[in-house]
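Read the structure below first, then the notes.
Some chains omitted; the rest stay in position.
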Amino acid sequence: MAIYDIKEAKPAPINNRGLVFWLRKNLFSDIKNSLLSLFCIYFLFITVPPALDWLIFSATWSGSQEDIVKDGARWIFIIEKFDQFIYGFYPENLHWRPLFVAALTVAFVASVKLLNNIKLKIVIILLYPFVSIVFIHGGLFGLETVETNKWGGLMLTVIVAAVGIIASFPIGILLALGRQSNMPIVKTLCVGFIEFVRGVPLITILFMASVVLPLFFHDGIDFDKLLRALIGITLFQAAYIAEVVRGGLQAIPKGQYEASESLGLSYWQGMILIILPQALKISIPNLVGSFISLFKDTTLVLIIGLFDILAMVTLTNSDSNWLGYEVEGYVFVTFIYWIFCFSMSQYSKSVERRFNTELK
Amino acid sequence: GTLENVVKKGELNCGVSTGIPGFSATNSKGVWEGIDVDFCKAIASAVLGNADKVKYIPLTAKERFTALQSGEIDVLVRSSTWTSSRDTSLGLNFAGVNYYDGQGFLINKKLGISSAKELDGATFCIQAGTTTELNLTDYFKSQKMEYKAVTYDTSGQTIDGFKKGRCDAVTSDASQLYGLRLKMDDPNSVMVLPEIISKEPLGPVVRQGDDDWFNVVRWSLFAVLEAEELGITMANVDAQMKSDNPSVKRLLGTSGDAGASLGLDAKWAYNMIKQVGNYGEMFDRNVGKDSPLNIDRGLNKLWNQGGLMYPMPIR
Amino acid sequence: MIRMENVNKWYGDFHVLKDVNLNVKKGEKVVICGPSGSGKSTTIRCLNHLEKFQQGKIFIGETELIEDVKIVRHIRSKVGMVFQHFNLFPHLSVLENLVIAPTWVHKKPRKEAIETAMYYLDRVKISDQANKYPNQLSGGQQQRVAVARCLCFNPEIMLFDEPTSALDPEMVSEVLDVMVELADEGITMICVTHEMGFAKKVADRVIFMDGGQIIEENEPHTFFEQPESDRLKLFLDQILSH
Amino acid sequence: MSNPPNTPTSSVSFFNNPKNRAIIFQVLALGFVVFLAYYFANNMFANIEARGIETGFSFLDQVAGFGISQTLVAYDDGSSTYSRVFLVGVLNTLLVSGIAIFFTTILGLLIGIGRLSNNFLVAKLSMVYVETFRNIPILLQILFWYNVVLAALPSPRQSLSYFGEYFLNNRGFLMPRPIMEDNSGYILAALILACIGVFFLARWAIKRHDDTGEEFPIFTVGGAIILLAPVLVYFVAGQPISSEIPELKGFNFKGGWVIIPELLALAFALSIYTATYIAEAVRAGIESVPKGQKEAANSLGLKEHVILRKVILPQALRVIIPPVINQYLNLVKNSSLATAIGYPEIVTLFSGTTLNQVGQAIEIILMTMAVYLLFSIVISLLLNWINAKMEIKGR
């Protein structure tokens, strides 16, 4: 009946291309949209330039307090107190030790990622916390002891978060397994613990650890305040980890359990060799998420009188030579936290994407 | 007991505040200073012979008593008011008074008032969990005035709230008000009102039921007072060792067994005075005339100079 | 009934529909086929304004399809569409799926709407499933519900976008049967499908699209037996050897 | 076809029977927990005894004797007891949580929808909002907003005034307090009657739609009735509500209702922070409805608002509501951080001031925890109920 010639593709009509079209389509497609766009532009106009001006262009970056002439941020405060923000009261001549541990951590992460030899990996994983603690705390191998009440600043923040996640991990896994088990008493205990901890705010747990915990022990047993805070945070985090791991366990097909059983592997062999490696792998994004929460929650140790980076800002602000610099301090801390949390959340997103493409 | 514990550890766990200028606060190098801190040092030198063997545990007002009860600290020197309920139901013992204080008001000069009686309807910034809170209520009830209270966790936040205009006045122990005043951008824009509305005897606290330790703390306090009374100072203590004054000899341990009966070294008082100084020196250095706070000694003068400081005789 | 005049459409810079001209008379049945990505779906989605186009005109009946809420809604109420993945509403029972449009768009009383719905469910032979939820049905049954959902507002035109390609082979013939039956009732129908059997049996005309344009159109017999353009020949080779 | 039956090796070792193993293991676990509890309790009592600390809940009947900056129930600083302080704290927690939940829901909804907007700027700004505020600790945000709020507001004498009846200054936001006079009961009655009326009107509207297919603008009409009826009665009854307008007396305002800055800052910070999570939940929920659903609804000719109400929302809400409710719970728990800025909620008042005056840490902290546990139990029951209701059949 009909056959037609083949046509060449034509460029889209001019009102359908280019910058103008893009603007029309994305910003001014109808009246409502145009109003929204105008509002947003106005909002950006009144916020961004002043903010940038305060943060950068009018800021004072060097010199002493007398040199401040401009109306912007006075970063000299941060520069002056920088060491305190990072190390707290850690003796100045020993600052190389936390720095060394930071470098060690990088090396540790790299080696765990790159090494293939499982045994070596396990040795490194077991050795790392020990070496780090020895270096930071001292008291062994001729290193001078630095009491925990001298720890502070970002260093303390990172230590609290790191110890929290590392120590809570095995406990969390055990709790998750307990909650999944078919032994009613064990299950009840685990569910009770998890739900209790998840139901109360972290600061009540910290209060408990800092105020009540010592009453639970014999006179002679004397815990360090930081240690007690760490115990509280670890138990708290363990409950959240347990829920994340449980999610991972539930995603493992029943067939995997059956296969490992039918090969004659015992419960623990099956768990450690077959189920947990898979469950933890799928849980990574959520684990990172719960780590981010923990990292943010470390600020709460301020309330029980530990000097994390936020507390250092409040403290340095009561130095009578440097009064009235809270804003700079808060902005600085905000920035630090944001960098940490944002990069972690981007990492977990990339992991998630990778899993999504790996899924077949 | 605590004494043996401290000797065994070789270190004194001393509870201090998280920052009250003149009493206990860190200086710009992060080192603890203040009259309370000095008293911690004094105890350490009496017990351990070394004023540096102190571990300072900063505590918020609401943590302090539990920290002591639970044994986290050996002694609490944190401008704590001696009251009957604290002495009885909290399971604590006050070992003495190292500062006689009273509650006062800090106001902005712009308010244009000169007496606390004009404060009807004002808003106050106070720190949670202190006797201040209770005194304020009592005072306003008795004066038939109204007030509002904004209660903060730490003294830093309290003064911040005042600075930002959240309240018309700060009320706290007068000694602290002088310190807080210095935290203002312009200390001359604010003033402390003359009224003192309460008695605030501040002193070191120990756990109940440990009499040996209680004695050590109490007599350390008396010893530094006695030293001032006898005119023994950091500078002349070595010379005074040769003094013939029997009181001096008993105090410095060249005669008598005061140290031994406390379970301490004979040179316990010598160590305190040599390393920290007598009470007057502590006072002047931290809160008195040699400090930025420049507080008048007032009630804290020795008894024979018109004050209330009356050390019991060491013999 | 349907007239497309030089319809052109671009996605960004990509020219998807090139001067598409199409005339479908009342009661006519048209099958569109062509390789994947040739613009078949886009063409029929333009007809009920699920996609906008940038140039050209489309008339449904007497009405020109322009960007106007009332007109678009009017046209949609004349045009029923059955999707490849059915797109039933999973939170509504089968009956509710059928009743929602008549009651909300055509302001029919609910009772009447239910009667109509049951009638059409009966026609597609699943009236016993009326109170189940879509996810409880097999693919073939879901497809029937989708057809019934369209029929419920008595459209003048039905569009099918590969209605059988998501089905198991056994289901395909079931659904095609329903469509053949519909076709016999004289409804105007445009159907994107690769089911050649169906095309031969009911189509008045088969259209071959490639690269966003109509390459060839013809009545089924000639279309399959004597394809003219090389591309169509190639295409038919492929699907028949399959 | 038969092997002679051998005697089975049936000497079951007691410890190899998995059932026995489970029992033994559980007994051990339970024993361990009981031992731990016993050990702690034992030490605790010994310590308490040794240190002469009082125990028990008798402190609840003691007079508290301190002032509280915001009390929703009658509280007298000279005569109210600690149990009253507890109640004040719980109510203040509920108040700030309620306010914050209200605003965070609205904000989260807007931002979540904003992230899906086809307006480029709106979408990007929403994303920036989420990525910024989600990655900053809530405590920092509370401190920050408190300082900003306080620094930005003028002193009472320079108050910003609106209509001469509403004032904003660094003591808070002041507004007139309604004073109920004699006939004011009628207004309440009118409100109740209006609500009942609207309920029946709604039923009638549904029925009419069923019968005739005609729509009735129930939201507009119903809203108007509920608003207008009390207003009408107010005038008919001779304006029986007067208001106590805040007045500057001395250096402060007297009278009226006041929202203290701590409450403002806390509610603000909590709303802003939690909204980021709610926004993500909303976005995930809307994105979880396949595109085809909207297309199908469109091709049926349904109007936009019907599509939203009958097709999109029922499916999206199912995904949205559970995480949102969890966030509500988190918000309630986060409100405990008010202790940093001195808002008088349960942790500040009870685990703070009261603990310090009374010194009975164990009782007080347990009571505080119990409050939060109660909240979380109520909320999870609610969640289970909603989940059960919204389940899509046949999945």
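Per-chain numbering from 1; labels A, B, C and D assigned in written order.
Just so it is clear, a contact is a pair of C-beta atoms (placed from the backbone, for glycine too) under 8 Å apart; a residue touches a chain by one contact, two chains touch by 3 or more.
Everything quoted here is computed from the prediction, not taken from an experiment.
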Each kind of chain is drawn once; how many of each are in the full complex?
A x1, B x1, C x2, D x1
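Please note the rule applied: only the chains that are shown with their structure count from here on.
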Contacting chain B as well as chain C are chains A, D
Relative to chain A, which chain's C-alpha centre is the most remote?
C
B-D compared against C-D, more contacting pairs
B-D
With chain centres defined as C-alpha means, what is the inter-centre distance between chain C and chain D in Å?
49
Centre distance in Å when chain A and chain B are each reduced to the mean of their C-alpha atoms
41
Geometric centre distance via CA averages, chain C-chain A, whole Å:
52
Please set out, as single numbers or ranges, the residues of chain A touching at least two other chains.
211-212, 215, 219, 303, 326
What are the residue numbers in chain D that touch two or more other chains?
47-48, 50, 147, 339-340, 351, 355, 361
Return all touching chain pairs.
A-B, A-C, A-D, B-D, C-D
For the complex, give me every residue of chain A touching chain B.
84, 88-89, 147, 149, 210-215, 219, 222-223, 225, 303-305, 314-315, 317-321, 323-324, 326
Applying the document's contact rule, which stretches of chain B touch chain D when the two form their complex?
61-62, 64-66, 69-70, 86, 88-91, 111, 120-123, 128-130, 133-134, 136-138, 141, 147-153, 157, 160-161, 164-166, 168, 207-209
In the complex of these two chains, what residues of chain D are touching chain A?
22, 25-27, 29-30, 33, 39-40, 43-44, 47-48, 50, 117-122, 125, 131-132, 134-140, 143-144, 147, 333-334, 336-337, 339-340, 347, 351, 355, 361-362, 365, 368-369, 372-373, 375-377
